[in-house]
Every structure is written in C-alpha cells, then in structure tokens.
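Yeah, one chain of the complex is gone here, protein chain that is, but the others are all in their spots.
Now for chain A:
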Amino acid sequence: MGRITLDKVRKAFGDVEVIPPLDLTIEDGEFVVFVGPSGCGKSTLLRLIAGLEDVSGGEIRIDGQDATMVPPAKRGLAMVFQSYALYPHMSVRKNIAFPLRMAGLDAAEQERRVKAAADVLNLTDYLDRRPGQLSGGQRQRVAIGRAIVREPAAFLFDEPLSNLDAALRVGMRLEISELHKRLKTTMIYVTHDQVEAMTMADKIVVLRAGHIEQVGSPLELYRAPRNLFVAGFIGSPKMNLIGGAIAKQHDAATIGIRPEHISVSPEAGDWKGRVGVSEHLGSDTFFHVTCEGIGEPVTVRVGGEVDLSYGQTVWLTPDANQLHRFDDKGLRIA
C-alpha cells in the first residue's frame, strides 16, 4: 500500500518560503510525475515526502497514518537520487543488499532478494563489480535495485535520468515504466523534462514556484491546460500563444494553438505568413512561420516530409476545435 496525502504542507528555508501550503493526494499504485521549471521546488517537495527535510507546517500522511515526524527510514519509502548515491567502496551486491542488511535480514534471504532484483534489472553479471566500474545506465539500475529490494510502499525518483545520454534515457524510461506496471507500487517521479512527464505519468503535477498549477492525466493537461503556464509547459514543440487583435476575434486576451493543430497551404488560409527556419525530423517537419499581425513566429508541425522553401509565402489555418482561449489573467476560458 502506498497512498500519500499532503495536507497544507509548507516549507520555508529561513525567511524564504519555497513551498507555500500545498494539498496533494497520491493514490496507491499511481505513477505521479512532478514537473516544473528549475528551482520550482520539485526536489524539495520530494525530500519532504521522503523525510529528508522537515516540513515547516502541515501534515504528511502515508496510508492514512500521520508520518510528518516519522524519520525517513521508518516511512517505508525508497529513493533513487539524481547522482545515484551508490556506496563507492561496496560491490554492486553489497550496495543492493545494504538496506536488507540494515533491516537485519539473514544472509540467505538477503542473497535471494538481491538475486531476484538483479534478475529483474539485468545486473546478474555485474554483482561483484564496484559502482566505479559500471556505466551510467548500469549505475542507475543498481540504484533502482537498491530501492526495490526493500519492497517499499512507494518509490521516489529525483531526476534519475538526467545524467544519461538521450538514447539511454529513452531506454531507461521504458524500463522504469515497465517496472511500475509489474510492481504496481506507487511511484513519484521528479523531472523537468515534459516528454518524460507525458510518456510515463498516470498523473502529472505541474509546479511553479512551489505552487501546484494543475494536476491531471497527461492528456487532460494536453487537451485542457488550466492556464497559460501549463499551456506553454506541456507539449513539444510549445503551444503557440497569440495575443492582440487575433485573440480579440475569439473573445480572449490570449489564444493558444498547438503546432500540430495548424494546417499549411500555399494558396489560401486564415493567416498569411513567410516561412522561416524549418526543422526536418523525417517523421515530422517543424516550420517557423512569421505571420502578419503576430509578434512571435508561429510554429507549425506537419507530418512527414514537406518541402517549403525559406521565404516562401504560405497561409496557416488553425483547427477551430483545438483552439485554447485564455482571459487577461491567463486562465482558461471554458
């Protein structure tokens, strides 16, 4: 079981309030991703849940029990750190067995659980190596192994993939998702990479300056961002946000349209513009089009290979059903 409830949890370092009172419920078995720009308090929130930082106010409940004052070891949570935090002088086997050894399990049981974890994570061949002799991805797996042997109520991950290269990151992302499907344990995952958030999460929590901007499933956030911040943060490439006269036509202060919801035509359409830089990914092509009456270049996403030359005049047509409207406070207009 691993249902975690934050009730008006607050954190201040000295006079600086990093996390204003915040409520959040994480259901048992859920994969929750905290996402937000750098310095918004994601790590701090995770460390509060872990017990590595003391809350300045409010209550943390794990499975209904007040855990606010419970020391980290007794909360039944396991954490995977960004730096992996492996013990450099111990072999992989001893690293993974460390929490079991601290729990006073007998040697045979330790060995059995380490074997099982190593099997799951493809670490069997590396059990006698030191962390220094492993690649980044393998170290990451050892850190996860050390977390799973404890059979915790929930896993906490703090940007576990940020030290890996792009290809490995995609691989580990899948592995962690698969692990979650298999273990069905609550996982809280911190990242500033919205692609990780979108692909892995059951529920995304978007944070800004310690505030929760929106909580919801990836598609909810994609389809109905509650405000401009979430609209700009979720989705890649970013949503086009357009103000001025064009927004007025739609009775809004700002309108948002995602690059994939704009069609391009060389002959006719709503907005006339000139093609700027184009990015060819093979599967998709992104065009940056400078339109009349719109300050920022509009990003357009077209499937497959489309050839539009630099400086060419084109017409863009937004899909009216996919238009997001925001009022002058930046809030979504339903």
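We adopt the following convention: a residue touches a chain if its C-beta (ideal position, glycine included) is under 8 Å from a C-beta of that chain, and two chains touch if they have at least 3 such contacts; residues count from 1.
Throughout what follows, contacts and distances are computed from a predicted model.
Student: One chain is missing here; what is its name in UniProt, given the choices "Dihydroorotate dehydrogenase B (NAD(+)), electron transfer subunit", "Anti-sigma regulatory factor", "Sugar ABC transporter permease" or "GMC family oxidoreductase"?
Tutor: "Sugar ABC transporter permease"
Student: Considering the whole complex, which of A:2, A:99, A:218 or A:318 touches the chain not shown?
Tutor: The single option touching the absent chain is A:99.
Student: Could you tell me which of A:78, A:200 or A:242 touches the chain that is not displayed?
Tutor: Of the candidates A:78, A:200 or A:242, A:78 is in touch with the missing chain.
Student: Sort through A:42, A:113 or A:150 and give me the one touching the missing partner chain.
Tutor: A:150
Student: Extract the touching residues of chain A with respect to the undisplayed chain.
Tutor: Given the touch definition above, chain A has residues 50-52, 71-73, 77-79, 81-83, 85-90, 98-99, 102-103, 130, 132, 146, 150 touching the missing chain.
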